[in-house]
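Just one protein chain is left out here, and the rest sit where they should.
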Amino acid sequence: MSLEHDLPPEIAAEVYASFGKQGLMGAIGAKLASVASGRCTITVPFSDAVGQQHGFFHGGIIGAAGDTAGGYAALTVLPAGSEVLTLEYKINFLKPALGDSLAAEAMVLRAGRSVIVTRIDVGVIKGESRTLCAALQQRIVPAPSKEYVR
Amino acid sequence: MSLEHDLPPEIAAEVYASFGKQGLMGAIGAKLASVASGRCTITVPFSDAVGQQHGFFHGGIIGAAGDTAGGYAALTVLPAGSEVLTLEYKINFLKPALGDSLAAEAMVLRAGRSVIVTRIDVGVIKGESRTLCAALQQRIVPAPSKEYVR
Amino acid sequence: MSLEHDLPPEIAAEVYASFGKQGLMGAIGAKLASVASGRCTITVPFSDAVGQQHGFFHGGIIGAAGDTAGGYAALTVLPAGSEVLTLEYKINFLKPALGDSLAAEAMVLRAGRSVIVTRIDVGVIKGESRTLCAALQQRIVPAPSKEYVR
Partner (left out) sequence: MSLEHDLPPEIAAEVYASFGKQGLMGAIGAKLASVASGRCTITVPFSDAVGQQHGFFHGGIIGAAGDTAGGYAALTVLPAGSEVLTLEYKINFLKPALGDSLAAEAMVLRAGRSVIVTRIDVGVIKGESRTLCAALQQRIVPAPSKEYVR
């Protein structure tokens, strides 16, 4: 785990605590591999439960890992006690995700008062090689948000 | 299950067989609720394994259900024996997905020789009410595709 | 021009007045073809000034027409005196846009308190035929917005 020294420890603690409450992330064996100011990496090991009909990682899992990494990258640039919701994302699949694990690396592109835009690269790791398999662009808001909950 | 009479039975059979091989869909209890020419609906019951930290359906599952419904809608407009891959999708989250189940309804917007564009509406069902919670726009190609696999 | 009777005349007037102030729309000869509650259609005639290197409508003009139609569809569901800003859109190009004119037809998919999601279909018209050439999904906020202007 890398933890940049400019990320307040209470925010890092909140990120780990929140991640621990995500049923889906637990169910698929995902790990919070690193968190830093404006950045977050999540890894997911391959298993049948995350596969699709060709034996690749399911696109939904690639999206979920990317989306979640972006959300926690966003959480690191907000005050302690914040929560976040994804408003939207766009994902391009670049290569079949065939490998031992995924690594979704998110970085905050812009942090506004109430909206955060991130980019996320998802790589698939097979032995010693790592291939970029998907790219996301995502918009996040602090939650609860009057914007999202009508 | 609704099965429009213009969908050849062998294609419907392929859709159901392919869906049955998706580890992720099985792991989360997803069902292929309906398939017709250019259309497909997938439902997902709520469980901890598909939740996020606020008790809503995880956005990744909403994306996975939508993406998968779009893929099978696309499969229905291709010749028997085809397979599909998602190239990209964009998802807007419209409302928190709090409820008993999700229903992702896909329709093919354009079916070209080698590329198919779909739109998918995802509703969340709570008791008797149904709320549109996400909207996707997606691009699919037949697989194996020289476009996708370099 | 079709003007559904449930659209208050003062809002219709604001839409037309705002459209008239858009330098780009004037420069390319775009017209506000129709406006109704939650809906708007904009047309653009072909000219060299809107072309690209193959003689098709430039994708940027297709995007601009679609984006603008979505913005005015959104304006119709807000109180009089509102203004709007686009936060993001996704556009899929479906067919080469070769023809005499474009027609971008927008409809509001969800109107929340502070965020509106629209879908827009763009058709290209050649003689008597009309072909769907692009599809957009877009997110709009009322302006000035603390969300957008930091």
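Just a few scattered comments:
As written, the chain order gives the labels A, B and C, with residue 1 at the start of each chain.
We adopt the following convention: contacts are C-beta pairs under 8 Å (C-beta built on N, C-alpha and C of every residue); 3 or more make two chains touch, one makes a residue touch a chain.
All values derive from a computational prediction rather than experimental measurement.
In the complete complex, the residue from A:R39, A:H58 or A:K90 that touches the missing chain is A:K90.
The residue touching the chain not shown here, chosen from C:I61, C:L102 or C:V115, is C:I61.
Screening B:E14, B:D67, B:E88 or B:E105 for touch with the missing chain picks out B:E88.
Touch with the chain omitted from the figure is made, among C:I11, C:V77, C:I91 or C:V115, by C:I91. Across the interface with the omitted chain, chain C contributes residues 18-19, 21-24, 27, 47-54, 58-61, 63-65, 67-68, 83, 85-93, 95-96, 143, 148-150. Of the residues in chain A, those that touch the hidden partner chain are 90, 92, 94-95, 109-110, 112, 117, 119, 132, 135-137, 139. The omitted chain makes contact with chain B at the following residues, 87-88, 90, 112-115, 139, 141, 146-148, 150.
Note that only the chains that are shown with their structure count from here on.
With centres computed as the average of Cα coordinates, no chain lies farther from chain C than A. Nearest to the common centre of all protein CA atoms is the CA centroid of chain B. If each chain is reduced to the centroid of its CA atoms, chain B and chain C end up 29 Å from each other. With centres taken as mean Cα positions, chain C sits 33 Å from chain A.
Chain contacts: chain C has residues 90, 112, 139 touching two or more partner chains.
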